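The complex appears here minus one protein chain, its other protein chains still in place.
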Amino acid sequence: MTTLSIAMLGAGRIGKVHAAAIAATPNARLVAVADAFVEPAETMAAEHDAEVRTIDAIMAADDVDAIFITTPTDLHADLIEQGVRSGKKVFCEKPIDLDVQRVRDCLAVVAAEGGVLMVGFNRRFDPNFQTLRARIDAGDIGTVEMVTITSRDPGPPPLEYMMRSGGLFKDMTIHDFDMARYMLGEEPVAVSAFGSALVDPAITGPIGVDSAAITLVTASGTMAQISNSRRATYGYDQRIEVHGSAGMARAENLHGNTVEVAGAGGYTRAPLMNFFLERYMPAYQLEVQTFVDAALDGGPVAPTGDDGLQALIIAEAATRSHLERRVVDLSEI
Amino acid sequence: MTTLSIAMLGAGRIGKVHAAAIAATPNARLVAVADAFVEPAETMAAEHDAEVRTIDAIMAADDVDAIFITTPTDLHADLIEQGVRSGKKVFCEKPIDLDVQRVRDCLAVVAAEGGVLMVGFNRRFDPNFQTLRARIDAGDIGTVEMVTITSRDPGPPPLEYMMRSGGLFKDMTIHDFDMARYMLGEEPVAVSAFGSALVDPAITGPIGVDSAAITLVTASGTMAQISNSRRATYGYDQRIEVHGSAGMARAENLHGNTVEVAGAGGYTRAPLMNFFLERYMPAYQLEVQTFVDAALDGGPVAPTGDDGLQALIIAEAATRSHLERRVVDLSEI
Amino acid sequence: MTTLSIAMLGAGRIGKVHAAAIAATPNARLVAVADAFVEPAETMAAEHDAEVRTIDAIMAADDVDAIFITTPTDLHADLIEQGVRSGKKVFCEKPIDLDVQRVRDCLAVVAAEGGVLMVGFNRRFDPNFQTLRARIDAGDIGTVEMVTITSRDPGPPPLEYMMRSGGLFKDMTIHDFDMARYMLGEEPVAVSAFGSALVDPAITGPIGVDSAAITLVTASGTMAQISNSRRATYGYDQRIEVHGSAGMARAENLHGNTVEVAGAGGYTRAPLMNFFLERYMPAYQLEVQTFVDAALDGGPVAPTGDDGLQALIIAEAATRSHLERRVVDLSEI
Partner (left out) sequence: MTTLSIAMLGAGRIGKVHAAAIAATPNARLVAVADAFVEPAETMAAEHDAEVRTIDAIMAADDVDAIFITTPTDLHADLIEQGVRSGKKVFCEKPIDLDVQRVRDCLAVVAAEGGVLMVGFNRRFDPNFQTLRARIDAGDIGTVEMVTITSRDPGPPPLEYMMRSGGLFKDMTIHDFDMARYMLGEEPVAVSAFGSALVDPAITGPIGVDSAAITLVTASGTMAQISNSRRATYGYDQRIEVHGSAGMARAENLHGNTVEVAGAGGYTRAPLMNFFLERYMPAYQLEVQTFVDAALDGGPVAPTGDDGLQALIIAEAATRSHLERRVVDLSEI
């Protein structure tokens, strides 16, 4: 097989991103689209010369090698299980589920079936973060001691979305937890998290926060600090800094352009790229390419389902830490 | 007409760039390819679902709205004339010709035929340089007084190419002359140029130089300085800085990534993007889109044939200035 | 009175810094020096045209308006009390004492005597941090939401010093706690701290750590994150970043020089200034000037003894948090 035939389950915003990335991937082809709503499914299918099908038809189809799950979160685990049971290679957007036990059960099914599952932590494929990781691997900063992640969205999603997303830690910080694991190179064992509703006072409920400061610590004593906000007036703030025994390496932000204007008021550069799709487009492209290549070669995929589980466990612990105002050992979860 | 049908005359390196840009332009389609060599023509045609045709067949074809001229330079002027006489809209790579009088004659034909001609000064479409120009237009730096252009290639082209390219000023600096005109907003009236063979002593001949320092001055006394080299170990150095009565604006270089590593030896960032195709890919894309939109709308195109002529006149004057070690008035040319 | 006559109690490293700053302060004069060791006292006295005296003689002297306490920490509180009882204006290096209750008792004496006490948090006088604070006060970033402090020493002090300094939190982080209070503009109510011995495994004992990640939270939910290490190969890393409702402001590091060298390996800038005396010399100068002006004018001094107490309370809570691996409310202390 030289071309991977893919079906898209979910034709919403992130589905479109992946469909475009598939279109730009030489050895991949979108063949089918399923969505609960007819119109977006038909639009995507038309644009990519694919067919609208039901999920069951896709699962049963011989001409579909792999599925991309970009539906609402509550369907993810079921579709993963159905996919691997149908022999499809599976790419699933994060998170697998908001409930840790449900994820464990799902991964047990994947393992039992010998299935292939890749979880959509797109930031691992950002060329700058990959370069950062490569410099660490090359020994440029010695042994990793402290990871500092600044992750601040340009603006909050709709209030309704935030209220039912599982909370900031499972919805937004989960990306940072994955990056912390990726950069630390060692599993965290405890977490301390503080959250506040500073951006929008309308956010309520036990985990209704839009700003957070989180610390992770590993068994060897290395640490990670994460700074989150749902609002950054100057753009999408995405930085990682890693301190090691021999030095420091960091990946800086991407500005909208390279122009700087100087006058009596000082030197002014452009704000940051404002939108995650613009900021991480090269990452989405590389993510799809990586999945496609691995699916065709039969090689291992990463980030794995277990990566998804571990990040969720940290998010669950962070939520508990925030709610109970205490340090939470991950072994509790 | 909602889609522009295009024929590519020349299937070499820059032809491929434009073909790829056409493929990514929604309202354009490559329908035919001509090249003196069969294989590259067939490869490009196959990749883009186009036909290999002779130039004469293309000129006569009803299904070709526009031609892209990416052949060797010595064919440009003839093909432009043939194109406009055949009613094709014409995009031509710079320069139109190395001889000023030949360009004047060619433009007379274009004018007589009421033809459409756009010249490929890709840098005008670089998003950063466009932002720089926009800030000037917005009055952020007041009246322009001095333009400083740093334009240094990562490495020299083949010696043979350099020896028959018309020399550094017509081959490489011509881009900078166009940017100087674009940023000055006023025509230069005189030029002083110094050139040296510092990179490769094998460059010989009257204009065999690979390094240069050039100054342009306008009637009102505004100035432009250009710094050129065929070699920059740290990547493709492309900067423009504009000083005005109220401040300064500049477009900085693009580095390969955003990672910085700090250690006992200091803070190190990545070299610059190394290759003009990588550096200017967004510019090539926007250039093609601009041509296609104008061709479909019947609107004016820019940079025009006259822009090509003016840059060549400056290049000719710079060559003369270098050879005769004197300030040359453009009115001489 | 137009010139403040000062006695230096302690002729060690930091005493010398203050003596030099006094020498450069037009309206101040060093008149006396006391130290347990004869030689450093005589050297300092000779250099500044001052007299070596005993502490008791200084306290009783009519020609001494103010004292600078730069002795070992365990003498600070006693000397403060003796000083204010003798009617001297007092400048004391941080910390007042390692024991919170001792500090409270000392401040009670200062209050009862109506004494003047300024505590040496030199970073408040750094021109860059003052500019940062001024931009916040000017409303440039709206309401403060998150403060991020990176504070990493170029290298550890002698092991013996570290073991008896009260630990990282009271010795080193105490500066950052003061800066966090200064930038937050609101008192922290709880702290979570993690510490590790990553730099030097020879550090032992209950609070023998050389690396730390600390989070502070206030009643309104604003947060501060602090990153500490006793080692930074690239120089003395001192940064503060403040996020607010309307934007972000930060004070960047100071490099050793402004030179950048570019080559095939990238762009390299100088390491940071390596030593706290070099980095904070302008701050020490401004600190002394501020104390002298206030002492002469009879105006209030800041940072006050209470600032010293509050930072120590946070350091005590951080120590407890680290040791007991839990979030500690400051009201416990």
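In order of appearance the chains are A, B and C, and numbering begins at 1 in each one.
Methods note: a residue touches a chain if its C-beta (ideal position, glycine included) is under 8 Å from a C-beta of that chain, and two chains touch if they have at least 3 such contacts.
Keep in mind it's a predicted model, so treat the numbers as computed, not measured.
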| item | value |
| --- | --- |
| Contact residue for the chain not shown (choose from A:Phe177, A:Tyr234 or A:Tyr284) | A:Tyr234 |
| Contact partner of the left-out chain, one of B:Asn27, B:Thr54 or B:Ser196 | B:Ser196 |
| Where the missing chain touches subunit B, by residue | 145-146, 148, 150, 152, 190, 192, 194, 196-199, 211-213, 215, 217, 220-225, 227, 229, 231-234, 237, 243, 245-248, 325-327 |
| Those residues of subunit A which, in the complete complex, touch the missing chain | 233-234, 255, 262-271 |
| Missing-partner contacts on subunit C, residue numbers | 127-128, 131-132, 135, 140-141, 246-254, 257-264, 270 |
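Keep in mind that, in the parts below, only the chains that are shown with their structure count from here on.
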| item | value |
| --- | --- |
| Copy-to-copy rotation for subunit A and subunit B - C-alpha atoms, rounded to a multiple of 5° | 180 |
| Chain occupying the most central position, where position means C-alpha average | A |
| Approximate Å spacing (C-alpha centroids) for the pair subunit B, subunit C | 58 |
| Residues of subunit B engaged with two or more neighbouring chains | 262-264, 270 |
